[in-house]
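One protein chain omitted, others in place.
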């Protein structure tokens, strides 16, 4: 589980609560100033209903909300592990022939890599293998970018509906200025929606969108390592050349680390 | 009909009305504060007249407004159905020859797919088939993006004309500050245009633009499935290879679902 | 002449004037509140002088201002007319040979199409014809985008100089707060520049920029139809194939309409 | 020297000064309200120090400031002159052979064109000539875009530091509200930094960035004319074909003008 994102989300909440109550005498009453059900309805309700309008269907909307948990997901395998797997496969292919990969494919968890290996085993034309795998890569990317788009839309809608709520509060307030002592608290209630909208955008939506976008980049890169590796195996390239090729995807530091610990399982 | 978008639009309206009247004593009078004909004219009139200025002609303007209903439209066929249809066609072509597709084409609803099949039956050069279909794809995309651009412009014009209305109200107000008790309500009236502009943008224009953009992506993807499939049929590829190729367009979950329910109608 | 754009510009002006005087007792005095020569100078003068600074030279600046009238221009020919013309040309070429096109070229109004036909008649190499026509297409697009850029800059400069004017007014006002009754009107005068800037941007500049951008897209598309058609004629393709190819540029509705009215003049 | 840009910059300054003093009784005192050394330091100092932080080194920073004068520079040659030069060269090459271009190269001012001619004279491989010239084109563009980036950054930093200055002024002011008569002028002083920031961005930085970007586009286009022309000369193409090809870079109006005045110096 990805500890950084959990810590970030929790600490942010603590900071906001601390910022609200710091230096105040009556803590509960102060916190209560920041809790206003009708403001919650306008800001959160308005934002979520608008992204519902944008959603392809109800299921897609619910899936996108649930995608929040993806920021806690750690990718199942790193670039290094993928490179190791591919070199192992290339050694098998070299020693026992392409058909021997069928058995090895059973041990592979990654569906994408497995599919690629089976395509090779079936003797599919290299051009077709590349085309099938790249189509799949594009479709993965397009699905991810639709999820990221959901959080981007939410990040835009939060402050917008916060402002609509504040405008509603302000307009109502301006008609009732008879009691000067009530203007302050009424104004405060009007501002609470703006506060909610900013928090929705900056505490949750923008970080989630950014994190998912970064995860997508990483996953696509690992899958590109797979495509390059699979095509090299199919072309019958030397395992050492394949290793050299795939290591270009690593940073120098990780390349050195990989060389030190993993030298022996490369034939 | 797309229930998500209808629910989103209706719930949003309810939330705004609820936010306005919540906690107010005189509901009708409060609602009345948010109804100002001259503000409606400035904000909505100004926004729509400006997008009229941008429109190619009156008919294009009216068509674009009418495109609002497209957010309720569900695409006529899913990727899965398209893949099924293409595999059926490839089986026919394999068993009875390309000319047999002419009859099958009569049963196809999608104009784009039908045209593609007829081009193949006519023995058109594969390069020409691809070029014709891709030109059509580009033109579909350019028509869609002009519709999306209409809603994007409206989303930008709403708040802008809201602000122009508020400025007009403010300037008029600043010349008439003799009666301090009238300042509040006059200020409220000035703010109502900003409220209208935000609602026009965030309740309607942005969600519609985003939804239509997503629908376009989905439709183009389905049509790309068709282009790939048609060219494979023309090239005489094996129906099973075609199926494998086209399934790359699906997510793993939908691929599995398709395999389970549809296995038998693939020859 | 393009009626939509004229109506849009005029109606917008009426809406602004109506919004100003609606509900006011003294119409002329109210309108007068929105007329302030020094504010006009700051907002319009500042904006135009800044886009003058950006202009390549004085003539380019004046041409760009004059390009305002282009939003009223209707493109000389539609896609359908262009397709008809090209099919006529292809019939001539097929029946009487490429050289017979020289005479036909005299009847063509569009300079771009005429040039293309003459290149074909001269027996220019197809690659060179494509390269010459595409270079010209790129240059047309780059000239158009420089005009659009002028209006985009004006759209950005309007509100910016409006704000500079308001700041000047505010700073002057803050030094002269002895007479509380003068603060309101002085503040109103300061706000008038912001009003001018918003109107300059949203009433004129943004719609003109958007309209010209759309016109450019349309013109480029028509010229792409010409390039495709000319190269097909030169390649000696069948007029019916050329028609099929070029109709991909049309929407299904327009394609059907064209078939109904124009079927007979295709050989 | 480019008169449009000088006029623009000077007139803008006059408009700002006029806007400040218009309708004021005591001109010098009013102007004095807009002169505040510490505000100048915060806004201009802060902005320039931040772009210094972004600069590659001190020399690069000073060069970028000096690039201001480039908006007054007129490009040394127009497209028409370049086309004439290239046609002359192609005539020489055709009549006296490629080696005769060496002498002609001495008469060429433009370093880029000269280098290209010498590459041809040396008998360099056409692919290599194109690759060398396009690499140079890319590097020119990347140098230009770094200069444009400097002015873009300044345009963003101006208002940002203006706002920081205003915040500093406001916070200090809010602690010293004992004398109500001093609040106005103190507030005015706080706003002066925002004024400086807007003027820095809109009077200078944005117009300079836009102008330099346009100049770059123009220069790159002229150099592309040169590359196309040089490669055509090397390929031994007919001077008339070269002329036809290069004239595609001109607008129809300029093409006609060129034909009328320059017809005779084309062989």
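Read from first to last, the chains carry the letters A, B, C and D; within each, the first residue is number 1.
What we mean here is this: contacts are C-beta pairs under 8 Å (C-beta built on N, C-alpha and C of every residue); 3 or more make two chains touch, one makes a residue touch a chain.
Just so you know, these numbers come straight off a predicted model, no measurement behind them.
K.L.:
Touch partners of the unshown chain, restricted to the chains that are shown, please.
P.N.:
A, D
K.L.:
Out of A:62, A:99, A:241 or A:257, which is the one that touches the chain we can't see?
P.N.:
With A:62, A:99, A:241 or A:257 as choices, the missing chain is touched by A:241.
K.L.:
Among A:16, A:62, A:99 or A:257, exactly one should touch the missing chain; which is it?
P.N.:
A:16
K.L.:
Which of these touches the unseen chain: A:62, A:214 or A:257?
P.N.:
Here the residue in touch with the unshown chain is A:214.
K.L.:
Against the chain that's been left off, what residues of chain D make contact? List them.
P.N.:
Chain D touches the missing chain through residues 38, 41-42, 45-46, 49-58, 60-61, 111, 119, 124, 128, 131-133, 135-136, 139, 142-143, 146, 149, 153, 156-157, 160-161, 163-165, 167-168, 170-172, 174-175, 177.
K.L.:
Tell me where the left-out chain touches chain A, residue by residue.
P.N.:
Listed in rising order, the touching residues are 2-5, 7-9, 11-12, 15-16, 18-20, 22-24, 30, 33-34, 71, 181, 184-185, 187-188, 191-192, 194-195, 198-199, 201-203, 206-208, 210-211, 214-215, 217-218, 221, 228, 241, 244-245, 248-252.
Keep this in mind: only the chains that are shown with their structure count from here on.
K.L.:
Between chain B and chain C, which partner chains are common?
P.N.:
Of all the chains present, none is in contact with both chain B and chain C.
K.L.:
How would you label the chain A and chain B contact, same or different, if same means the shared numbers make up over half of all numbers there?
P.N.:
different
K.L.:
What whole-number Å value describes the gap between the mean CA coordinates of chain B and chain D?
P.N.:
Centres of chain B and chain D (C-alpha means) sit 41 Å apart.
K.L.:
Indicate the whole-number Å distance between the mean C-alpha point of chain A and the mean C-alpha point of chain B.
P.N.:
A distance of 25 Å separates the two centres.
K.L.:
In chain A, which residues are in touch with two or more of the other chains?
P.N.:
Nothing qualifies.
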